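The other protein chains are all here in position, but one chain of the complex has been omitted.
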Amino acid sequence: MTGTEVGAPAQRPVLQRLAGASTVWIALVLVALCVLFSVLRPDAFPTLFTLQTLLIEASVLLVLAVGMTFVIITAGIDLSVGSVLVFSGVIGATLMEALSAGGDASDAGIGVVLLGLLGALAGGGAWGLLNGLLVARARIPPLIVTLASFGAALGAAQLITDGVDVRTVPQLLRDGLGFGQTAQVPHMVALAAVVTLAGAWLLHTTRFGRRTFAVGSSAEAARRAGIPVRAHLVRVYTGVGLLSGLAGFMSLAYFGTTTISGHSTDNLNAIAAVVLGGTSLFGGVGSVFGTVIGVFIPAVLTKGFVIVGVQQFWQPVAISAVLVAAVWFDQVRRRSRDRR
Amino acid sequence: MGRMRAGTLGVAAVLAVLAAGCGSTGTIGEGSGGGQAAPPENKNLVLLPGVKAEPFYISMQCGAQEEAARLGYELTTQAPDRFEAALQTPIVTGVLATRPAGVLIAPTDDVALANPMQQLKDAGITVVEVDTRLQDESIAVSTVSSNNEQGGVLAAQTVAGLIGGQGKVLVLNTKAGTSTTDARARGFEQEIAGHPGITYLGQEYTENEPAVAAQKVSATLAAHPDLAAVFATNLNTGEGAATGIRNAGKTEQVRLVGFDASPNQVEDLRAGQVSALIAQDPATIGRQGVQQAVAAIEGRPVEPEIQTDLIAITQADMESKSQYFYRTEC
Partner (left out) sequence: MDGSGDGLPLLQARELHKSYGSVQALRGASFDLAAGEVVALIGDNGAGKSTLVKCLSGVERPDAGEILVDGAPVVLDSPTAARERGIETAYQDLAVAPDLDPAANLFLGRELRRPGLLGALGMLDKAGMRRQAAEQFARLGVTLQDLDVPIGALSGGQRQSVAVARSVVWASRVVFLDEPTAALGVVQRERVLDVVRRVRDTGVAVVLISHNMPEVLAVADRIEVLRLGARVARFTAADATLEQLVAAMTGALTHEGDR
């Protein structure tokens, strides 16, 4: 033996690690956008009202995107989130109407509302479980499985309602969750924040999160290391389903209707948010914080353009350009940091 | 824990920037300064149509812009990519932040847009509904729309005339919950009931997608090969229905009565693919909407309900009624 080496390499200083964290750079892009719009319309953009409406309007997508982060980190994908959201909202709303006198849920009490929530979660979880089983056990590629459930869940929702949006939503739910606020913090935002923090905790500090990264980085290595890969994938997809169910209930509270036809691009928006935040579509890398940034960059762009008064047809062009630029910038940085 | 620390710092940075510019204006559900009217030098109006790039709304925009300019106001337009409440809501709240004097809006859902529009009203902004309306009638000071039910009645009469009072008819609706098309379908249904020789096959929903409209027509033709007429309740369904009928090769057999006079539909009418168009008058809706908004802003009396006329255009009289064709640019 030629002698042991001197101790392990020391951890790099915090500042250096911070500069290396790619999500910080994306966050700077977001800050830059906020500054830009604030300069252009100082009377309208940097206000508490704009912040509140931005947060509320992003909260449903944020809940979806947190779940999507886990899925994409496992090198999978879930195209069904928007449809499962609609399905869960339909289940919740129909259940609440069924439990109310005369099929009118407007005056329903807290008990009915909570049962509606359970129904929505169960509906979402069921689709998530189905997706997970098909991906993990039947070994069908996630793209195909969730493309199928994207259509099936929406179809099921339309079957249940005959294509007509459910119109009576408990006022208690609308006032409590949809529009309620405590100390200037809207409840929708608080709920989304709780989900986000819980997701971040789960992903970055627990064994479940570490194994999610492992499965995405190399499913075979994880398998050989004794990690139950298939069971883990089932849990991840079920989790996304549950979050889609919650998002459906939140959407019901906010809009007061099931908006059956209004969620066809939720899946792509969630995926874009996750990828924009630095999560790799190839799996193994990602963060919840990045997803938060990824949700807010398009939201700030859209809101900013409306406030500044950009001609409406420029908005999607400009938004796409910023998205591509932000991801390209992140890729360049990533490549220069890694790779030998 | 690099990521967690980075995350916390980042969130703090974003909040700091926003809080730094934090004005005291506006919280949700609360008006600024108790909802007082806009100061007289605020000459900004905003038009919020239901969706971008639809000739009906563009014609409305043209009429509104002309009238606004005539009255000394500035009108801008912001519309969502798709006819969806989730897309229109952020635009409404964004426009609210810019504090116009008045907003003309076509709500994309009669329930979901109630809260954002209430916020507009609470902030002291005059709200006028154009085209579609909310279930809650307390928010808008005025609603200007086509008498859609009368339009449906007119369509039924036109259909009856075209098929000689005999045959099967289908109605194509868009998305459930759209007040306008529902009213048209309702008017049609009521009027057609008075024609005993006509069999009403019911209405199909097309999600406002021409492709779906074409599919529904093909499916109906498969089930009822002797279909005599189709009433399409709006522009997109009309375009789709014409395609479906053409693909089935039944242009001679099936009389199509469309709603709205978009350029494509006008061409179809000229070519005989469509037998008649029930045209609204979106330019007048835009003009009237602006007039009512300005009246409310300037403290003059307001007409709470204005119904504009619809007319039927056939191949025969189309040239004399060309002012009712919808425009694609102002």
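Per-chain residue numbering starts at 1, and chain names A and B are given in the order in which the chains are listed.
Just so it is clear, contacts are C-beta pairs under 8 Å (C-beta built on N, C-alpha and C of every residue); 3 or more make two chains touch, one makes a residue touch a chain.
All values derive from a computational prediction rather than experimental measurement.
Visitor: Among the chains present, which touch the one that was left out?
Guide: Result for the missing chain's touching partners among shown chains: A.
Visitor: Which of A:25, A:213 or A:255 touches the chain that is not shown?
Guide: Within the whole complex, the residue contacting the unshown chain is A:213.
Visitor: Decide which residue listed in A:34, A:91, A:222 or A:276 touches the omitted chain of the complex.
Guide: Residue touching the chain left out of view: A:222.
Visitor: Write the list of chain A residues that the hidden chain touches.
Guide: Missing-chain contacts on chain A: residues 1-2, 4-5, 7-9, 11-12, 17, 202, 205-208, 210-211, 213-214, 216-218, 220-227, 283-285, 337-340.
The rule is simple: only the chains that are shown with their structure count from here on.
Visitor: So what's the Cα centroid distance for chain A and chain B, whole Å?
Guide: Those two chain centres are 31 Å apart.
Visitor: What part of chain A is in contact with chain B in the complex they form?
Guide: Chain A reaches chain B through residues 14, 17-18, 20-21, 23-24, 27, 30-31, 34-35, 38, 41-53, 56-57, 163-165, 167, 178-179, 181, 184, 186, 200, 204-205, 251, 254-257, 259, 261-263, 287-289, 292-293, 296, 299, 302-303, 306-307, 309, 312-313, 316.
Visitor: In the complex of these two chains, what residues of chain B are touching chain A?
Guide: 1-7, 9-11, 13-14, 17-18, 20-29, 52-53, 76-79, 81, 84-87, 89-91, 93-99, 109, 111-112, 114-115, 175-177, 205, 207
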